[in-house]
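See structure below.
Missing here: one protein chain of the complex. Every other protein chain is in place.
Right after this comes chain A.
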Amino acid sequence: VRCQLSPPQRPLQASAVLRRVSDEQKKEPLASSSQQHFDSHPTNHQPEQEPQGPRPSYTGQGGQESEDYESEEQLQHRILTAALEFVPEHGWTAEAIAEGAKTLGLSVAAAGMFHSDGSELILHFVSQCNTKLSELLEQEQKLVQLGKAEKKPTDQFLRDAVEARLRMLIPYIEKWPQALSILLLPHNIPSSLNLLTSMIDDIWHYAGDQSTDFNWYTRRAVLTGVYNTTELVMIQDSSPDFEDTWRFLENRVADAMNMGNTAHQVQSTGEAVVQGLMGAAVTVSNAETVRAVR
(Lines give C-alpha, C1' and ligand atoms only; values in the text may rest on other atoms or scores of the structure.)
Protein backbone atom coordinates (compact mmCIF):
# COMPACT_ATOMS: atom_id res chain seq x y z
CA VAL A 1 0.00 0.00 0.00
CA ARG A 2 1.54 3.26 -1.03
CA CYS A 3 0.89 6.38 1.01
CA GLN A 4 -0.34 9.33 -1.00
CA LEU A 5 -0.03 12.64 0.79
CA SER A 6 -1.29 14.95 -1.94
CA PRO A 7 -4.03 17.37 -0.84
CA PRO A 8 -7.53 15.98 -1.19
CA GLN A 9 -8.85 18.66 -3.48
CA ARG A 10 -6.76 17.64 -6.46
CA PRO A 11 -8.97 15.88 -9.00
CA LEU A 12 -8.37 12.25 -9.51
CA GLN A 13 -6.02 11.23 -12.25
CA ALA A 14 -7.67 9.03 -14.79
CA SER A 15 -4.79 6.58 -14.67
CA ALA A 16 -5.56 5.55 -11.12
CA VAL A 17 -9.08 4.63 -12.14
CA LEU A 18 -7.86 2.55 -15.04
CA ARG A 19 -6.13 0.18 -12.66
CA ARG A 20 -7.40 -3.33 -12.79
CA VAL A 21 -10.37 -3.19 -10.50
CA SER A 22 -12.98 -5.68 -11.55
CA ASP A 23 -16.38 -4.21 -12.20
CA GLU A 24 -18.19 -6.54 -9.88
CA GLN A 25 -16.37 -5.16 -6.90
CA LYS A 26 -17.48 -1.64 -7.66
CA LYS A 27 -21.09 -2.69 -8.09
CA GLU A 28 -21.48 -5.05 -5.18
CA PRO A 29 -19.16 -4.09 -2.38
CA LEU A 30 -20.89 -6.29 0.15
CA ALA A 31 -21.41 -9.40 -1.91
CA SER A 32 -17.81 -9.75 -3.01
CA SER A 33 -15.74 -12.16 -1.07
CA SER A 34 -12.19 -12.32 0.07
CA GLN A 35 -10.95 -10.15 -2.75
CA GLN A 36 -12.42 -7.03 -1.25
CA HIS A 37 -9.91 -4.44 -0.20
CA PHE A 38 -10.23 -1.48 2.06
CA ASP A 39 -8.66 1.87 2.19
CA SER A 40 -8.24 3.57 5.50
CA HIS A 41 -6.28 6.62 4.40
CA PRO A 42 -7.59 9.65 6.20
CA THR A 43 -8.06 11.63 3.05
CA ASN A 44 -10.76 13.98 4.26
CA HIS A 45 -10.24 17.43 5.69
CA GLN A 46 -10.53 16.43 9.32
CA PRO A 47 -7.57 16.48 11.66
CA GLU A 48 -5.68 13.23 11.37
CA GLN A 49 -7.68 10.97 13.63
CA GLU A 50 -6.85 7.36 12.95
CA PRO A 51 -10.02 5.28 12.92
CA GLN A 52 -10.08 3.14 16.03
CA GLY A 53 -11.05 -0.48 16.11
CA PRO A 54 -9.57 -3.35 14.13
CA ARG A 55 -7.62 -2.10 11.17
CA PRO A 56 -8.61 -3.63 7.86
CA SER A 57 -5.91 -5.55 6.08
CA TYR A 58 -5.22 -5.67 2.38
CA THR A 59 -4.94 -8.38 -0.20
CA GLY A 60 -2.71 -6.01 -2.09
CA GLN A 61 -4.13 -6.51 -5.56
CA GLY A 62 -3.72 -2.91 -6.53
CA GLY A 63 -7.17 -1.53 -5.84
CA GLN A 64 -8.42 1.90 -5.13
CA GLU A 65 -5.98 3.16 -2.56
CA SER A 66 -4.07 5.63 -4.67
CA GLU A 67 -7.06 7.79 -5.53
CA ASP A 68 -6.77 11.31 -4.34
CA TYR A 69 -10.28 11.53 -3.07
CA GLU A 70 -12.33 8.96 -1.34
CA SER A 71 -15.23 7.24 -2.98
CA GLU A 72 -18.44 6.84 -1.05
CA GLU A 73 -17.75 3.16 -0.77
CA GLN A 74 -14.40 3.74 0.88
CA LEU A 75 -15.93 6.21 3.28
CA GLN A 76 -18.59 3.69 4.20
CA HIS A 77 -15.93 1.07 4.83
CA ARG A 78 -14.09 3.43 7.12
CA ILE A 79 -17.18 4.29 9.10
CA LEU A 80 -18.15 0.65 9.50
CA THR A 81 -14.68 -0.33 10.55
CA ALA A 82 -14.67 2.42 13.14
CA ALA A 83 -18.12 1.35 14.30
CA LEU A 84 -16.95 -2.15 15.14
CA GLU A 85 -15.34 -0.88 18.30
CA PHE A 86 -18.73 0.11 19.64
CA VAL A 87 -20.50 -3.11 18.85
CA PRO A 88 -19.83 -4.85 22.17
CA GLU A 89 -21.58 -1.96 23.86
CA HIS A 90 -24.36 -1.03 21.42
CA GLY A 91 -24.80 -4.23 19.44
CA TRP A 92 -25.02 -4.31 15.66
CA THR A 93 -27.09 -1.18 15.42
CA ALA A 94 -27.28 2.26 13.99
CA GLU A 95 -26.01 3.57 17.35
CA ALA A 96 -22.73 1.74 16.90
CA ILE A 97 -22.43 3.17 13.40
CA ALA A 98 -23.19 6.65 14.68
CA GLU A 99 -20.50 6.33 17.34
CA GLY A 100 -18.08 5.11 14.72
CA ALA A 101 -18.84 8.08 12.53
CA LYS A 102 -18.21 10.38 15.48
CA THR A 103 -14.71 9.00 16.02
CA LEU A 104 -13.92 9.86 12.43
CA GLY A 105 -15.02 13.39 13.05
CA LEU A 106 -18.20 13.01 11.03
CA SER A 107 -21.69 13.84 12.15
CA VAL A 108 -23.84 11.07 13.62
CA ALA A 109 -26.20 11.65 10.73
CA ALA A 110 -23.69 9.70 8.66
CA ALA A 111 -25.32 6.60 10.12
CA GLY A 112 -28.28 7.46 7.94
CA MET A 113 -26.31 6.14 4.97
CA PHE A 114 -26.97 2.64 6.22
CA HIS A 115 -29.94 0.44 6.96
CA SER A 116 -31.27 0.72 10.47
CA ASP A 117 -30.95 -2.99 11.18
CA GLY A 118 -27.15 -2.99 11.12
CA SER A 119 -26.99 -5.35 8.12
CA GLU A 120 -24.15 -3.58 6.39
CA LEU A 121 -22.12 -3.45 9.57
CA ILE A 122 -22.38 -7.19 10.03
CA LEU A 123 -21.69 -7.97 6.39
CA HIS A 124 -18.72 -5.63 6.47
CA PHE A 125 -17.39 -7.39 9.54
CA VAL A 126 -17.84 -10.84 8.02
CA SER A 127 -16.18 -9.75 4.82
CA GLN A 128 -13.28 -8.29 6.78
CA CYS A 129 -12.85 -11.52 8.76
CA ASN A 130 -12.85 -13.54 5.56
CA THR A 131 -10.20 -11.34 4.07
CA LYS A 132 -8.07 -11.70 7.19
CA LEU A 133 -8.49 -15.46 7.03
CA SER A 134 -7.45 -15.56 3.37
CA GLU A 135 -4.34 -13.60 4.12
CA LEU A 136 -3.51 -15.82 7.06
CA LEU A 137 -3.86 -18.92 4.90
CA GLU A 138 -1.86 -17.29 2.12
CA GLN A 139 0.97 -16.52 4.57
CA GLU A 140 0.94 -20.08 5.86
CA GLN A 141 1.06 -21.40 2.33
CA LYS A 142 4.05 -19.21 1.53
CA LEU A 143 5.89 -20.52 4.58
CA VAL A 144 5.27 -24.09 3.49
CA GLN A 145 6.40 -23.33 -0.05
CA LEU A 146 9.57 -21.74 1.25
CA GLY A 147 10.16 -24.84 3.30
CA LYS A 148 9.96 -22.92 6.56
CA ALA A 149 6.95 -24.84 7.83
CA GLU A 150 5.58 -28.33 7.64
CA LYS A 151 2.59 -29.03 5.46
CA LYS A 152 -0.27 -29.87 7.80
CA PRO A 153 -2.42 -32.95 7.34
CA THR A 154 -5.85 -32.05 5.98
CA ASP A 155 -7.84 -32.56 9.15
CA GLN A 156 -5.53 -30.39 11.17
CA PHE A 157 -5.46 -27.75 8.47
CA LEU A 158 -9.24 -27.55 8.42
CA ARG A 159 -9.40 -27.46 12.21
CA ASP A 160 -6.88 -24.66 12.44
CA ALA A 161 -8.49 -22.63 9.67
CA VAL A 162 -11.97 -22.87 11.16
CA GLU A 163 -10.63 -22.13 14.64
CA ALA A 164 -8.72 -19.10 13.39
CA ARG A 165 -11.80 -17.78 11.66
CA LEU A 166 -14.09 -18.37 14.63
CA ARG A 167 -11.66 -16.76 17.04
CA MET A 168 -12.22 -13.50 15.19
CA LEU A 169 -15.71 -13.54 16.67
CA ILE A 170 -14.51 -13.61 20.26
CA PRO A 171 -14.54 -9.84 20.89
CA TYR A 172 -18.12 -9.71 19.61
CA ILE A 173 -19.38 -13.02 20.85
CA GLU A 174 -21.99 -11.57 23.17
CA LYS A 175 -23.76 -9.84 20.34
CA TRP A 176 -23.10 -12.50 17.74
CA PRO A 177 -26.47 -14.28 18.05
CA GLN A 178 -28.08 -11.00 17.08
CA ALA A 179 -25.80 -10.77 14.08
CA LEU A 180 -26.60 -14.29 12.97
CA SER A 181 -30.31 -13.68 13.05
CA ILE A 182 -29.89 -10.51 11.01
CA LEU A 183 -27.76 -12.37 8.48
CA LEU A 184 -30.61 -14.81 8.03
CA LEU A 185 -33.08 -12.11 7.06
CA PRO A 186 -34.30 -12.70 3.52
CA HIS A 187 -32.78 -9.55 2.08
CA ASN A 188 -29.40 -10.42 3.53
CA ILE A 189 -29.29 -14.07 2.59
CA PRO A 190 -27.75 -13.67 -0.88
CA SER A 191 -24.86 -11.64 0.50
CA SER A 192 -24.29 -13.70 3.62
CA LEU A 193 -24.49 -16.95 1.69
CA ASN A 194 -22.04 -15.61 -0.86
CA LEU A 195 -19.59 -14.64 1.88
CA LEU A 196 -19.96 -18.02 3.57
CA THR A 197 -19.45 -20.06 0.41
CA SER A 198 -16.43 -18.13 -0.73
CA MET A 199 -14.85 -18.43 2.70
CA ILE A 200 -15.34 -22.19 2.70
CA ASP A 201 -14.03 -22.38 -0.86
CA ASP A 202 -10.96 -20.44 0.22
CA ILE A 203 -10.26 -22.82 3.09
CA TRP A 204 -10.50 -25.84 0.81
CA HIS A 205 -8.35 -24.17 -1.82
CA TYR A 206 -5.54 -23.56 0.65
CA ALA A 207 -6.04 -27.04 2.10
CA GLY A 208 -4.99 -28.23 -1.31
CA ASP A 209 -8.29 -29.44 -2.66
CA GLN A 210 -8.01 -30.05 -6.37
CA SER A 211 -11.17 -32.01 -6.95
CA THR A 212 -12.91 -31.42 -10.24
CA ASP A 213 -15.77 -33.82 -9.77
CA PHE A 214 -18.75 -33.95 -7.49
CA ASN A 215 -16.44 -34.15 -4.50
CA TRP A 216 -15.98 -30.43 -4.98
CA TYR A 217 -19.54 -29.97 -3.77
CA THR A 218 -19.60 -32.60 -1.06
CA ARG A 219 -16.43 -31.30 0.54
CA ARG A 220 -17.69 -27.76 0.66
CA ALA A 221 -21.10 -28.80 1.91
CA VAL A 222 -19.55 -30.86 4.69
CA LEU A 223 -17.15 -28.11 5.76
CA THR A 224 -19.99 -25.57 5.75
CA GLY A 225 -21.90 -27.85 8.07
CA VAL A 226 -18.89 -28.20 10.35
CA TYR A 227 -18.36 -24.46 10.42
CA ASN A 228 -21.98 -23.56 11.12
CA THR A 229 -22.47 -26.10 13.88
CA THR A 230 -19.21 -25.13 15.54
CA GLU A 231 -20.23 -21.49 15.38
CA LEU A 232 -23.48 -22.28 17.16
CA VAL A 233 -21.68 -24.28 19.82
CA MET A 234 -19.29 -21.41 20.33
CA ILE A 235 -22.10 -18.98 21.03
CA GLN A 236 -23.26 -21.03 23.99
CA ASP A 237 -19.82 -22.05 25.15
CA SER A 238 -18.68 -20.76 28.51
CA SER A 239 -15.59 -22.90 28.99
CA PRO A 240 -12.21 -21.21 29.42
CA ASP A 241 -10.90 -20.02 26.04
CA PHE A 242 -13.74 -21.92 24.35
CA GLU A 243 -11.98 -25.25 24.73
CA ASP A 244 -15.30 -27.11 24.49
CA THR A 245 -15.85 -25.53 21.11
CA TRP A 246 -12.46 -26.60 19.77
CA ARG A 247 -13.00 -30.11 21.02
CA PHE A 248 -16.38 -30.18 19.27
CA LEU A 249 -14.67 -28.91 16.13
CA GLU A 250 -12.05 -31.64 16.32
CA ASN A 251 -14.72 -34.33 16.53
CA ARG A 252 -16.72 -32.90 13.65
CA VAL A 253 -13.68 -32.68 11.40
CA ALA A 254 -12.80 -36.28 12.27
CA ASP A 255 -16.36 -37.27 11.33
CA ALA A 256 -15.98 -35.44 8.06
CA MET A 257 -12.79 -37.31 7.23
CA ASN A 258 -14.51 -40.63 7.92
CA MET A 259 -17.42 -39.59 5.80
CA GLY A 260 -15.03 -39.22 2.90
CA ASN A 261 -13.99 -42.84 3.24
CA THR A 262 -17.55 -44.06 3.48
CA ALA A 263 -18.54 -42.09 0.39
CA HIS A 264 -15.65 -43.62 -1.47
CA GLN A 265 -16.79 -47.11 -0.50
CA VAL A 266 -20.33 -46.38 -1.59
CA GLN A 267 -19.09 -45.12 -4.92
CA SER A 268 -16.91 -48.18 -5.52
CA THR A 269 -19.86 -50.43 -4.75
CA GLY A 270 -22.04 -48.40 -7.07
CA GLU A 271 -19.49 -48.67 -9.83
CA ALA A 272 -19.20 -52.41 -9.39
CA VAL A 273 -22.96 -52.77 -9.68
CA VAL A 274 -23.04 -50.73 -12.86
CA GLN A 275 -20.23 -52.77 -14.39
CA GLY A 276 -22.19 -55.90 -13.61
CA LEU A 277 -25.28 -54.56 -15.30
CA MET A 278 -23.38 -53.45 -18.38
CA GLY A 279 -21.71 -56.82 -18.62
CA ALA A 280 -25.07 -58.47 -18.50
CA ALA A 281 -26.45 -56.16 -21.20
CA VAL A 282 -23.48 -56.76 -23.50
CA THR A 283 -23.71 -60.52 -23.03
CA VAL A 284 -27.38 -60.47 -23.95
CA SER A 285 -26.71 -58.24 -26.95
CA ASN A 286 -23.88 -60.47 -28.18
CA ALA A 287 -26.00 -63.55 -27.71
CA GLU A 288 -28.73 -61.94 -29.83
CA THR A 289 -26.21 -61.06 -32.53
CA VAL A 290 -24.82 -64.58 -32.60
CA ARG A 291 -28.29 -66.04 -32.80
CA ALA A 292 -29.20 -63.65 -35.60
CA VAL A 293 -26.10 -64.57 -37.63
CA ARG A 294 -26.90 -68.27 -37.23
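The rule we apply is simple: contacts are C-beta pairs under 8 Å (C-beta built on N, C-alpha and C of every residue); 3 or more make two chains touch, one makes a residue touch a chain; residues count from 1.
Criterion: contacts and distances are computed from a predicted model.
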Complex member absent from the view - protein name from UniProt, among "COQ7 protein", "Aminotransferase, class I/classII", "XRCC3 protein" or "Protein transport protein Sec24C": "COQ7 protein"
Full-complex contact with the absent chain, from A:149, A:170 or A:282: A:282
Positions on chain A contacted by the hidden chain, ascending: 20, 22, 24, 61, 141, 144-145, 201, 205, 208, 210-214, 216-217, 278, 281-282, 285
